[in-house]
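The complex appears here without one of its protein chains, the remainder shown in place.
We call the chains A, B and C, going by the order they appear; numbering starts again at 1 in every chain.
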Amino acid sequence: MTDLLRTRPASTPAMLAVFDDDTTIAHALTFEAVLAKAKAAQGLIGIEVAEAIVRACNQCSVNAAELADEAALAGTLAIPLIKRLRVPLDDGAADALHKGATSQDVADTILMLQAKKAKSLLLTDLDRIAVALAAIARQRAGTAAVGRTLLQDALPVGFGLRVAQWYAGIVDATRRLRIEISATAKLQFGGAAGARAGLRGKGAAVAAHMAESLGLACDVPWHSRRVGVSAIAAALGIVIGALAKMARDISLLSQNAVREVREPVVSGRGGSSAMAHKHNPTGCQSALSAALRAPGLVASILSGLPAEEERGIGGWQAEGPALTELFLLAAGSAEAMATVAEGLDIDEGAIARNLRAAGIGDDIGESSAIVAAILDNYRNDG
Amino acid sequence: MTDLLRTRPASTPAMLAVFDDDTTIAHALTFEAVLAKAKAAQGLIGIEVAEAIVRACNQCSVNAAELADEAALAGTLAIPLIKRLRVPLDDGAADALHKGATSQDVADTILMLQAKKAKSLLLTDLDRIAVALAAIARQRAGTAAVGRTLLQDALPVGFGLRVAQWYAGIVDATRRLRIEISATAKLQFGGAAGARAGLRGKGAAVAAHMAESLGLACDVPWHSRRVGVSAIAAALGIVIGALAKMARDISLLSQNAVREVREPVVSGRGGSSAMAHKHNPTGCQSALSAALRAPGLVASILSGLPAEEERGIGGWQAEGPALTELFLLAAGSAEAMATVAEGLDIDEGAIARNLRAAGIGDDIGESSAIVAAILDNYRNDG
Amino acid sequence: MTDLLRTRPASTPAMLAVFDDDTTIAHALTFEAVLAKAKAAQGLIGIEVAEAIVRACNQCSVNAAELADEAALAGTLAIPLIKRLRVPLDDGAADALHKGATSQDVADTILMLQAKKAKSLLLTDLDRIAVALAAIARQRAGTAAVGRTLLQDALPVGFGLRVAQWYAGIVDATRRLRIEISATAKLQFGGAAGARAGLRGKGAAVAAHMAESLGLACDVPWHSRRVGVSAIAAALGIVIGALAKMARDISLLSQNAVREVREPVVSGRGGSSAMAHKHNPTGCQSALSAALRAPGLVASILSGLPAEEERGIGGWQAEGPALTELFLLAAGSAEAMATVAEGLDIDEGAIARNLRAAGIGDDIGESSAIVAAILDNYRNDG
Partner (left out) sequence: MTDLLRTRPASTPAMLAVFDDDTTIAHALTFEAVLAKAKAAQGLIGIEVAEAIVRACNQCSVNAAELADEAALAGTLAIPLIKRLRVPLDDGAADALHKGATSQDVADTILMLQAKKAKSLLLTDLDRIAVALAAIARQRAGTAAVGRTLLQDALPVGFGLRVAQWYAGIVDATRRLRIEISATAKLQFGGAAGARAGLRGKGAAVAAHMAESLGLACDVPWHSRRVGVSAIAAALGIVIGALAKMARDISLLSQNAVREVREPVVSGRGGSSAMAHKHNPTGCQSALSAALRAPGLVASILSGLPAEEERGIGGWQAEGPALTELFLLAAGSAEAMATVAEGLDIDEGAIARNLRAAGIGDDIGESSAIVAAILDNYRNDG
């Protein structure tokens, strides 16, 4: 049972893979294996016990659909997965498995591993956009164009100034996303109620070992404190909005009566099932569609902040799917706009023609200086 | 590439199937076949041409993943699907295929077919809940219990009165959902710009034929008018909220210090990966989680209402996934709460004990009369 | 301390008055007076006691700012108001005052009185729009114009068909709003925990008397069941969206490069602080701005549905301000678009010119028939 016709058009195959069942299960198995090794390193369990657990994790082959059915009933992925992992283990290893951890430790850590990978995918496309827009902004800073406010012709602006504003918004939003994911993508390890009980005082050491192995930062348990996840969600929502600002303008500038720009021609893109003559701005459509879905997803995650005591009922469980969707949408939007930015077809003739028709002169004020200042102030750090 | 670990826990297999790739493709193929037959019936194309198209639709076997990749690029499902359908057709049939329709006609009609099917699934579980709650309300109308406001003990209420209020909310929300889906689940057929051009004045007749074949109501084109879709979304959001009201109360009443009710014991449900003694209210968790995700989804769909002219850029495209998610969440919530309602474990001893401890007497006022009036005023129409 | 610069531009003076402090206090005083009279009519208190209470309500002069300060602390308006009302009363009347009711009874009933009044204000402007749009649609049904999809020229449509779609969306949304407010604008009267305790079994009779006096429908208590309020909120959100659809199209059609329509010239409207030549579509701006704010407000109200037991902590209290804001925004939007609809300046020359430039012929298909069907199917019931 797949739903690619619903999920794929708004995202990218690479980002979908970050959050698909196979990756999720692989992360969960790694968590349990790494936990066993960390406990062995701290003398909490025997080395052979840890090795048996690691082996069980390595050899475990799970049917995702069955696991999902059981997870639906159990309320978490960890419960049915651990049941499976215990099958080949003797009693001692079965007892040691997962001990000291709780379902949320697994789920939160998986989500942070995914967020970290997703960040690197996103940054690649956002960097492509920034590089392409900076070049256009610099090149067209002095090209006088109609500036429009409230959809009415206003005064002239440098065409590159408009592009520089897209650039600055996207670079600013990217910077925030990078910071927020770096600050939050930490191991979660707190055990049943977040006190790291049952580990003979070695909880912090186990956590440090695990974080190191998983390539995540280490911190105190944050299970009941979802501010970081909300901040990632908001940062994604802002990135999506900044990309959609660019898309909005390009779609308006692409109107037949304006035609100052066009999305690049990409095979298979922008056609119409009914009209062969059309050249649809489908890259912009992706970005604008994402921007309609993102704010509600951010709101959902913010709504979950007032979670109940040591683990909320409902709020925490709503976060994962909503955050995933934000990453999927951001990826689809960033990839679409990267293609658009790199191939944007700008028609200087049309720009000049529209400006003459507007009858507003051609004084673009300090457009060039502002463009230079923007490119200087808002550095794209790749 | 599946994502069942993300989608399945919040929904039901039956509802996931309504919106999965196979069903979506099947509906799209049916649309094209029915369109051909309707045009033939109106003499717009030859009967053999229609038969060739129908055959192509019947024999078309599509790889959903490939189709999704192409749809992502094209911006719609219809474009790559039609390309495939044309392969076995001669030029005349290839030309006749899809003619008079547009991508949005296909997408909107599919969504309405799915909404109609989804409605019947939902109504079944909502009816189970209403029947179960009505019985509890009637039976316990006179059982004096602590009424609580702002989470503080207030004055006594009949235990059944609280349940009757859940019942009335759910029945009222169900009624609205039934009405809104019935009012909106219509064929969409308008062609490229919604004027039914190129059909020699037979557009209305073709539409009537198609609607009849598809089991949908017939209406004028509504492609650029999304009020009905928004109303379905809002009705789903309200159903999810009404179910979560019941879940909120049950989760509070299930607290160890209160223990007036417990979710029924279901094998595989409510355990803890770390604590064998726990009996988690995971049915309520599903419903409460859905209620955190739904408002944002409704907001997204409302945000798309001010769509651009004859087909919006972004708004329309955001609707399908968001509406689907609302149906999936409503199904997961309704099924979970149906199980809870039918098996709710009520502890009259605890209810009485808590009431004594509250020291607020036992005057439940007109609770029984109000319960009777509610059951009378809010009829569950199955 | 006023905030008219923030609230007034998005609304109308008449709608602001429905929800201002004076009106709110007047409704609260009426509630208490009517409650006293109803209890006297049922023999629960003496007639002189009721008269004393009514007199106190009539003579009570409240400083809204002081009352608001105290209400902020108390958590409800009723507590400080009742304290004031008690001042001139003897002990018996002071004790009888408000008895049988609770703060939420007052607040919910006020909100419903306001909703009812707000409905009639809104319907007047919505009717103006429907009448004006129906006339345009009928008149221009056959005027060939460029149909545009994804902001690209697509195929011709009757200009009146586009207008008829606006009309149908607004009429449909208006119908839903009328139904939902009628269904929900009921007296709330349940007492402390919603069981109508302490009224010697006369609660239902008292409620009936009060409802009659207040001009509201009577029902069982609905304090803990917020489905109706959510449905009003959603209906308002849909009305605002339907108006913004019209505004979106008009703002696009008003672009200098398109110029098929213009907002009517209204003195003091649409100027620019920097550019004398501009004619801004500020009516459309109001409607589009409202449509950006409404979905989040609807989401907030939906989020409050899973309220805790007999009176939630937080959810119920968030509803009033959010619902009020939706009414204020709907009023501002409806009045702005009524003015636009009634004076819309349509340039048939520009329409024809754009169509020629598009090079897509002039076949508008069944536009006229569809317009006729829309006007027939979607009746504006004033």
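The definition used in the following text is that contacts are C-beta pairs under 8 Å (C-beta built on N, C-alpha and C of every residue); 3 or more make two chains touch, one makes a residue touch a chain.
Every value quoted in this text rests on a predicted model; they were computed, and no experiment measured them.
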Among C:A56, C:A154, C:L199 or C:L297, which one is in touch with the chain left out?
-> C:L297
Where A:P80, A:G270, A:G296 or A:G320 are the choices, the one touching the absent chain is A:G296
Among A:P80, A:G237 or A:G270, which residue is in contact with the omitted chain in the full complex?
-> A:G237
Per the touch definition above, residue among C:P9, C:G92 or C:G201 touching the missing chain | C:P9
Missing-partner contacts on chain C, residue numbers | 1-10, 13, 16-17, 19-22, 24-25, 64-65, 67-80, 82, 98, 101-103, 106, 191-192, 244, 247, 251, 266, 268-275, 280-282, 284-293, 295-300, 303-304, 313-315, 317-318, 320-322, 324, 332
Which chain A residues would touch the chain omitted from the figure, given the whole complex?
-> 147-151, 154-158, 161-162, 165, 168-169, 172-173, 176, 191-199, 201, 203-204, 219-222, 224-228, 230-231, 234-235, 237-238, 241-242, 244-245, 247-249, 252, 288, 291-292, 294-296, 298-300, 302-303, 305-313, 363-367, 369-370, 373-374, 377
Of the residues in chain B, which ones touch the absent chain?
-> 148-155, 251-252, 254-258, 272, 274-275, 277-282, 285, 295-296, 299, 303, 354, 357-358, 360
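Note that in this section only the chains that are shown with their structure count from here on.
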Quick one: report the Å distance separating chain B from chain C, using the average Cα coordinate of each chain.
-> 27
Per the centroid of Cα atoms for each chain, what is the distance between chain A and chain C, given in Å?
-> 38
Using the touch rule from the top of the page, what residues of chain A touch 2 or more other chains?
-> 251, 272, 274-275, 280-282, 285, 295-296, 299, 303
